[in-house]
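For this view, one protein chain was removed and the others were kept in their places.
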Amino acid sequence: MESKLNLTLKVWRQSDRQSQGRLVTYPAEGIPTSASFLEMLDIVNEGLISNGEEPIAFDHDCREGICGSCSLVINGVPHGPEKATTSCQLHMRSFRNGDTIYIEPFRARAFPVVKDLVVDRSAFDRIQQSGGFISVRTGSAVEANSILVAKDDADHAFRAATCIGCGACVAACKNASAMLFVAAKVSHLNILPQGQPEKDERTIRMVQQMDAEGFGGCTNQYECEAVCPKEISVDFIGRLNRDYAAAAAAETVTA
Amino acid sequence: MKSLAQVVFSSFGSSVGKKLLVALTGLALLLFLAGHLAGNLLIYRGPEELNSYAHELHTALHGSLVWIARLGLLAAFVVHVALTISLARDNRAARPHAYAKPATVQASIASRTMILSGLVILSFVVYHILHFTVHVADPSYDALVFDLHGHKVPDVYSKVVKGFSSVPISAFYILSMALLCTHLSHGFASVFQTLGLRSARTSGLLKLLGGLYALVIFVGNVSIPLSVLGGFIKPIAH
Partner (left out) sequence: MSSFPDSKVPSGPLQDKWTQHKFKSALINPKNKRRYTVLVVGSGLAGSSAAATLSELGYKVKCFCYQDSPRRAHSIAAQGGINAAKNYQNDGDSVYRLFYDTIKGGDYRSREANVYRLAEVSVNIIDQCVAQGVPFAREYGGLLDNRSFGGAQVSRTFYAAGQTGQQLLLGAYSALNKQIAAGAVKMYPRTEMLDLVLVDGHAKGIITRNLSTGKIERHAGDAVLLCTGGYGNVFFLSTNAMGCNVTATWRAHKRGAWFANPCYTQIHPTCIPRSGDYQSKLTLMSESLRNDGRVWVPKNAADCDKDPDSIPEEARDYFLERKYPSFGNLAPRDISSRAAKEACDDGRGVGPVVGSHREGVYLDFAESIRDFGEDTIRARYGNLFDMYSRITGENPYRTPMRIYPAVHYTMGGLWVDYNLMSSIPGLHVLGEANFSDHGANRLGASALMQGLADGYFVIPSTLPNYLAPQPPGQVKENHEAFAAAENDVRERINRFLKVNGKRSVDSFHRELGLLIWNKCGMARDREGLQEALKRLPEIRAEFWSNVRIPGGADQVNPELEKAGRVADFIEFGETMCLDALSREESCGGHFRTEYQTPDGEALRNDEQFAYVAAWEHTGENVAPKLHQEPLNFENVKLSVRSYK
């Protein structure tokens, strides 16, 4: 009833952080078009295991496009050819019988390969730790409706906050820049009234941590926005730049 | 407490801080280009108009205005070039391992070749100054003078005509202008994004304006060597 695909995979295999990796070719045969991309890898792995080989390691967890674990570069594009879709929600009907598919890990100095297609994205956590929070102790919060938030601001902050921290923006950027991620995280809190007291410090610290992690800078090519599974707008990068300029100016002229 | 120098260095030494400076200096250079073009176009009004404009420029504020402008421009240029090179090096280092199968989803060629177009423009600017300002390329330009109401002033008009009568020189200028304008077409909108003045609402307009601006600079400047070669701008009849 449904069609099956025979494909050739070129998959990055690397046994650990220190090793040299290489692309290895695998046939993927009889793949149902209704399978997801990760299920296609499951099928290939099942074959590898039955041959006594080590399966291809890749990060994945929720498989419903929200946890941000999956991190494949498919034919040069993070999360593959479909717009606003994570690797786990990409389905094989997006491919044709006989296709050759390159599968590589997210490439960035700040995302070292751990194994095969698994990379270490802890740099994102450290950026968040440098200022991605509002300092409010549990129990010290005021009544929720005592601070009004304009609907536009709440919606705007929400759109920034939809970032799932997958790192596709970094993988797509030719500079391996994390600006879209940082911009989304900074903007989410900087837009809300609750985020104002720590706004300048947050902005400067998170940018400095981003640099310290070894990400590149933004050259406004917007590949990040094009591959972002949550379609985070590069407007937030403009906003981050503006917030940064204001924070730097304020820091320069005030004591 | 951090000293002023420490604060400035840390704030403007980050990737975003450097980019802010690149955008600000880019903006200055954009404005300069418009002024430069306006002056250049006076050539169509004849040698007297062009040479008198050049003379006024060089004698204003007892000759100091041109030096203030030159030093300002030089500073903007140096900051713009030095920081972009520094950023480009960091950017390259951020991706030590390239993709086996690279792909681009939507980024324009202009945006992906900024550093290349920029470096060609740098070499062009050096040549341009040596050519028309310092006359290293052709010392005979020193001898070209124009009689402006009895004053002997440098004959800019003849320099241009003489310079662009050479096909290789004109070709180099035209090529350089083409690269300058791809640089501008991305740079214009980019300035606004980096200064945080772009949004989804204005992005289309800024892209259009950037394209138009680049086109005006290109057409205006390229028209001059073409006019000289085509005989529309003629040498001064003596």
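The chains carry the letters A and B, assigned in the order they are written, with residues numbered from 1 in each.
FYI, a contact is a pair of C-beta atoms (placed from the backbone, for glycine too) under 8 Å apart; a residue touches a chain by one contact, two chains touch by 3 or more.
This is a predicted model, so every value here is computed, not measured.
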Visible partners of the omitted chain are A
Contact with the hidden chain, among A:W12, A:Y26, A:Y102 or A:F124, goes to A:F124
The listed residue (A:V11, A:L38 or A:I103) that touches the chain absent from the view is A:L38
Chain A residues touching the chain left out here are 1-2, 15-16, 32-36, 38-39, 42-43, 46, 48-50, 52-55, 57, 59-69, 82, 85, 89, 91, 93, 114-115, 118, 120-122, 124-125, 128-130, 132-145, 147-151, 154-155, 157-158, 161-162, 164-165, 188-189, 192, 194-195
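Following the convention adopted for this analysis, only the chains that are shown with their structure count from here on.
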Given the complex, residues on chain A that touch chain B span 10, 12, 23, 73, 75-77, 102, 104, 107-110, 172, 174-177, 204, 207-208, 210-211, 214-223, 226-227, 233-235, 237-245, 247-248, 251-252, 255
Listed in rising order, the residues of chain B that touch chain A in the complex are 1, 4, 7-8, 10-12, 14-20, 87, 90-108, 111-112, 114, 186, 189-190, 192-200, 203
